[in-house]
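Note that one protein chain is taken out, while the other chains of the complex remain in position.
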Amino acid sequence: MSINVLVANRGEIACRVLRACKEAGIGTVAVCAPNDEGSLFTELADRVVVLQGDTIATTYLDQAQIIEAARSTGATAVHPGFGFLSERADFARAVSEAGLIWIGPSPEAIEKMGDKMTARQTMRAAGVPVIPGEEVEETDETDALQALREAANRVGYPLLLKASSGGGGKGMRAVHDPAEFEQAALGARREAVAAFGDGRIYIERLLSGSKHVEIQVLADSHGRTIHLGERECSVQRRHQKVFEEAPGPTMTPALREAMGSAAVAAAQAVDYVGAGTVEFLLAPTGEFFFLEMNTRIQVEHPVTELVTGVDIVREQLRIAKGEPMACGDLMIRGHAIEVRLYAEDAANGFLPSIGPLLVFRPPEGPGLRLDTGVREGDEVTPNYDPMLAKLIVWAPSREEALQKMRRALDEFVVLGTTTNIRFLRELCDVAEVVSGNTTTTTIDDVWPHGWTPQVDETLLSASLLAASAAESLGLNRQSTRGASGDLSDGLNPFQTISRRFP
Amino acid sequence: MSINVLVANRGEIACRVLRACKEAGIGTVAVCAPNDEGSLFTELADRVVVLQGDTIATTYLDQAQIIEAARSTGATAVHPGFGFLSERADFARAVSEAGLIWIGPSPEAIEKMGDKMTARQTMRAAGVPVIPGEEVEETDETDALQALREAANRVGYPLLLKASSGGGGKGMRAVHDPAEFEQAALGARREAVAAFGDGRIYIERLLSGSKHVEIQVLADSHGRTIHLGERECSVQRRHQKVFEEAPGPTMTPALREAMGSAAVAAAQAVDYVGAGTVEFLLAPTGEFFFLEMNTRIQVEHPVTELVTGVDIVREQLRIAKGEPMACGDLMIRGHAIEVRLYAEDAANGFLPSIGPLLVFRPPEGPGLRLDTGVREGDEVTPNYDPMLAKLIVWAPSREEALQKMRRALDEFVVLGTTTNIRFLRELCDVAEVVSGNTTTTTIDDVWPHGWTPQVDETLLSASLLAASAAESLGLNRQSTRGASGDLSDGLNPFQTISRRFP
Amino acid sequence: MMQHRYVGPEEPVEVNLTKQGDAWTHDGHRLELHGERLKITLADGTVHLAHAAKTGDVWWVHLNGHTFRWERMEPGATSSGHDGGLAAPMPGKVLEVLVDVGQSVTAGDALMVLEAMKMEHRIVATSGGVVTAVHFQANDQVAQGAALLSIEESN
Partner (left out) sequence: MMQHRYVGPEEPVEVNLTKQGDAWTHDGHRLELHGERLKITLADGTVHLAHAAKTGDVWWVHLNGHTFRWERMEPGATSSGHDGGLAAPMPGKVLEVLVDVGQSVTAGDALMVLEAMKMEHRIVATSGGVVTAVHFQANDQVAQGAALLSIEESN
């Protein structure tokens, strides 16, 4: 069966999917908001439809417009990427009802897993261990707060508040003390309503010292459901992953088998078809607990691709066409690490930053992979997620992979916007990261008062020489791409800021 | 043992080795000719020594200067890359006598394999099959010609003349008819004298319809000698490889085992230590014959790295330090293809071209690797080999690898210098390449009168629109790097050329 | 000798640049142009290549894996932005104002909650003082750099 794919996403994941389609000989349609016209991903599609609207809700979240774009361009399938509409069962259903192929699991599977409370209940029924905790179904804020507080007292502190429709750290709060509870619960509900239109919150015991280990699963419509081993993503800042690797540095074949089987059981419990990820918390005791299932491709899928040799996006396309998966038995080789480059001020509470990418020079050499949606001359705006790129390395051993990552981060030059590159580079030298004994609180443990760069005074002084000599030499280098007149003024987010945000 | 490595080479292989050293925490020294100052590889080294001289002979081939550079910078080991001094036994010996580690096999092994006539004799003695042919030892030109002509009559036509010190297609001539013999022999001798200072020529029967299949070997000083499977490099223009892949598309496990064992036997016959390649001709009958052993890293080593997961350069460094190899048993996964991008006019007999790299934009996306020594703004000069880059793809299957290569070549933009990109792209659609039934004469068979691009008239006409509109828009884009004043005039090699070179 | 003046993460700094032939020196370091890059020989003798780019008054410099940001000041000008005003780090929406005019705050107190880039950000007092003005209320859109509150420092 031949298909034409509309990619209902933007940025690096849109680039990833569009390139995979092109290689597979599949025609492509990109949709973009007006402020994304000219973005890299729009250049990789055969056709581009500009969505009319000036907010995310009226563009990338506008189901009717996207389905109409598919219809008007002759697209026959929709790939949702991650984020945006990727886990919206109503969208999956609308896509199917429009006679299009949904590249993902059924709306029913998305619903069962997408609502985190329902998922916990489904997993308990399927015999997959879940974290001790309670679901609270009230929707009225006052009632909900009361019920949550009571549940919190039963679960015990420290605990985690999580949005039932949540993901990506949004609508999540750690609460260590009953006194913090109300403000945290209100904040979580508010963020959840804003992000997902659903303020329901559930409570999990906060299992400190645990690892975040997830299993990639793939299932086709021919009855085959497999797992592709684990990814360890314990290293998180503000509940968002920044450093991911495969295989897990402390994983054993027996534990992989047990977690893999649990993940396959979880997928089968909802008749899963497509690519998905079952996330677990791995306690120091060796016990593991179901966290949630992401019913879509994940940001960190490349590390699995590099160690297993499976092209997950190509398999998604095969599965969507009704073909069996092409990949064979699980075969893990070497070690892969991904870091997420964000436009953010890691020294300032990871506050997102914006600005022009005056210089954007990724490192080069064997064993490096860069998944990005930007290039030199682009602008980082406050409109979208501040992730600039994923830098992924592969090497025969974990030690060599870390060495490669250090070299790559040292050579990565981004000027014009504050990034977390130096933070990531220092992370590679943290004892827990070097040994692989990372947990979800590693960053907070290592930098309890927030991260501050280790600045070499010699380099600091030499950088002043560089700035001054460049000024005297007249090297007022401006990006020559795009509307260069815009770059020289008005876009500097720092001009009047001289203080720190926690 | 800790070492500091001087890389006695330039361009992409120098970049490859310098990055590997950096990742391994090994200090580095680059040497460069004055006309290479500012080249990419010099930026990757901890220290740079500029060799004094204005020819290759007085710079990259000047053994004394290079050894002095090592001494003055505290380097303790020398990596020769490929080409230049990499297969010069006298240099290997001089390096060792200066108290430095030679990253390669012993001078004796280089001698036995480097002289192709001696190598044939050594292999015959070790039971490795060689191509039917004759070695001729005369050095006086008149005597040599007479002896060669007599040997040629015994071997029979068609035949190949090869320089005993040759490599890379230099000093090689195919002779199909006795009438062509004298001119071919004189040309081969002259080229061999110019390139290697040694005019000795030997004769091999030209086995048409054969494949060029080579086996990568690695041997450490702890007695372990292994092979890393084969590379097929049949697709050649002017006896120079342009399209290389692993595994061989028609390879069987039994044949791999037989050829691998022969390659290991060949290495062991000369007490080989380090990385090397045993080249074979694989006849349509399934018989294989020793061609030569390259006692150094090879241009096409990346395809083996991608399918075996072994970092060959890192293993060279380990072996040089006296450590055992780190790689385990042979494990081949997926398929890798490399193409060599040359600054050459493929439509004009592959004549080398020069000029500025006004635009140099490699393709992006997963599964691509680019090994290059140039970047946008550099100049292609007539001083060195015209290879600009190696583009390597990996995918789970050969079909997907070819798809990826097509996509990558379509996206590779090089403006300012004529390249063979379009030739390589059309090669990916040639029936023999698609099926894998390539032989060493495939390019000549497919394009017996030389290659001419299949030009789409619509694109041709649109390109005139692009040029004219760009002119009218005033987009006289010049590279902003380097001495930009030089780029606008004087460097166009085509201004007065309007004819074709065969 | 040329004088340059910058605001960095800490106090304003002054640079006295000396030119010797094609090279520039400062604090024992030496700089030469190397194509579009800057070749820097540090006081310790090691050589590095720097990237530099300017936007507005700000020079960005990448050197040996570190990135530095220096805001240039005209010689003689005084430091900007230390007037106790708290400015919006980026365009966004005010979600909540946590303090009133006249209220005393201590360093670390949360003053306002902003939403930007799909995340909530708390604006926190960097020093103790009294709130003298609150310029926005909940649901207001704020431009980047907009002064959000004024605080009179109590030293």
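A, B and C label the chains in the order they appear, each numbered from 1.
Definition applied: contacts are C-beta pairs under 8 Å (C-beta built on N, C-alpha and C of every residue); 3 or more make two chains touch, one makes a residue touch a chain.
Predicted model, so just to flag it, every value in this text is computed and none were measured.
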Contacts of the hidden chain among displayed chains: A, B
Of B:170, B:241 or B:369, the residue in touch with the unshown chain: B:170
Listed residues B:415, B:430 or B:446, member touching the removed chain: B:415
Options B:22, B:404 or B:425, residue touching the unrepresented chain: B:425
Where the unshown chain meets chain B, residue by residue: 170, 187, 190-191, 194-195, 351-356, 358-359, 361, 382-386, 409-411, 413-416, 418-419, 421-422, 425, 453, 455-456, 458-473, 475-479, 487-489, 491-502
Missing-partner contacts on chain A, residue numbers: 38, 43, 46-48, 377, 480-482
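Everything below uses one rule, namely that only the chains that are shown with their structure count from here on.
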Taking each chain's C-alpha mean as its centre, the one farthest from chain C: B
Euclidean distance of C-alpha centroids - chain A vs chain B, Å: 41
Centre-of-Cα separation between chain C and chain B, whole angstrom: 51
In chain C, residues with contacts to at least two other chains: 36
Residue list for chain B, restricted to those that touch at least two other chains: 480
